[in-house]
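Omission of a single protein chain aside, the complex is shown with its protein chains in their original locations.
So, chain A:
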C-alpha cells in the first residue's frame, strides 16, 4: 500500500515536471523532461530544433513525452530525467553538447541525432565518455555494420535494412515491367554520409538479390539545397526506369514541389525507400504529392493497424494537434529501450550489464505489426523491425495530408541473420 502511494506520488511529480518543462520549452535553450529527482537516470538528447530539421526535434520531444507517460504509468520502470538540446544539425555543436551532457550533467545515456554525419561524431564522443548512445533518427549503416562502437545502439531501421527491402520491392514489382532488360536506375541524394550510405546499401542489396540493373546517373545536391531544377533537368535528360531518391524532410518536400511542375514523375517511376512516406512530408505536400510514388518510412501513421500504433498516433495528436513524423516514434522507442534495459538490469548496473541487456532487448513498439516485436541484434546493435513499402494514393483520413500510403508490401527481418536479412 505504501509502495502504491509512493508510486502515485512519483507519477504526479513526473507529470508536473513534464508539464512545467513543456510550457517553458520554447524559451529555454535546454529542455528537461521527466523526473526532477537528482538520482534519476539522466538521458541527454540531441535533436535539431530549428531550421529545416526543426520539426524532427519537436516531434521527438513529444515522442519522449509520450514515452515518459508510459514509463511513469508502470512501477517496473526507473525514473528518468531527459535533457534535450538543439544540435542544429552541426557536428561541432552536437559533440560539444554531448560532452557536456556526459561530463557536467552526468548523463548515462545520449539519444537522438537526425544527421548521420553528426551521429558518427557523437558516437565517437559517447565512446570516449563511456556513455551509451541510443540513436533514434539517423540511419547510415556505417555506424552499425560493422559495429566499431560498443556504446552505440540504434532503435530505428538503418539504410541497409530499408534498402534491402527496397531492392526486394524493385525485384518483385519493378523489374518485371522492364521486359527482361536490366532496370535503369538514377539516384539522387543529399551530399553527405546518409546519401552515400543509402546508395551503397541499395547497390549491395541489388547485387545480393541478383537484380540486373544499370546505373544511369548519381546526383548529389547539397543538404538543404534550395533549387533542384538543374538536377531535375539532368534526371530527365536520360531514359530511366526508376529514380531512387533518398532526400528527407524539407529537402524531399522542396524536390517534389519543384518536380511536380515538370514531367519528371511521368518520365520514370519514383521511389524513396527510407523516409519518403514520413507523415511530415505527406502533410507538407498535401495535394501536391503525386499519386503512385513508391515510399516508405521508419514509422507510418496508418500502418500497422494495431492498438498500440493507434494509441501512439492519437496520443501524439492529442498533445500536439497534429499527426507525428517518424521521428516521434523513434524517440519514443529510444526512451522505452533505455527504460526497459534499466528495468531489467537495474539502475545501478554496470555498463557491461546494461550493454548486454540492450543487446538482448525485445520491445513491442507502435510500428510492430500484430505478432511481431522489435528486437536488438547483438552483433550490430541494430534494432530489427518490419519494413512496409507503399504507394501514395488519395486518402483524407489524416488531414492535412491528402495522400497517404496504401497497397502495402511488407518485409520482415530475419531473427538470426540480420546481415542477410532474408525472410
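As a working rule, contacts are C-beta pairs under 8 Å (C-beta built on N, C-alpha and C of every residue); 3 or more make two chains touch, one makes a residue touch a chain; residues count from 1.
In this section, contacts and distances are computed from a predicted model.
The chain that is not shown carries the UniProt protein name "histidine kinase", picked from "Cytochrome c-556", "Phosphate transport system permease protein PstA", "Acyl carrier protein" or "histidine kinase". Considering A:81, A:95, A:341 or A:385, the position touching the chain not shown turns out to be A:95 (whole complex). From the options A:127, A:178, A:218 or A:320, the residue with contact to the chain not on display is A:218.
If you put the missing chain back, the residues of chain A touching it would be 90-93, 95-96, 99, 117, 120-121, 142, 187, 191, 196, 199-200, 215, 217-224, 230-231, 234.
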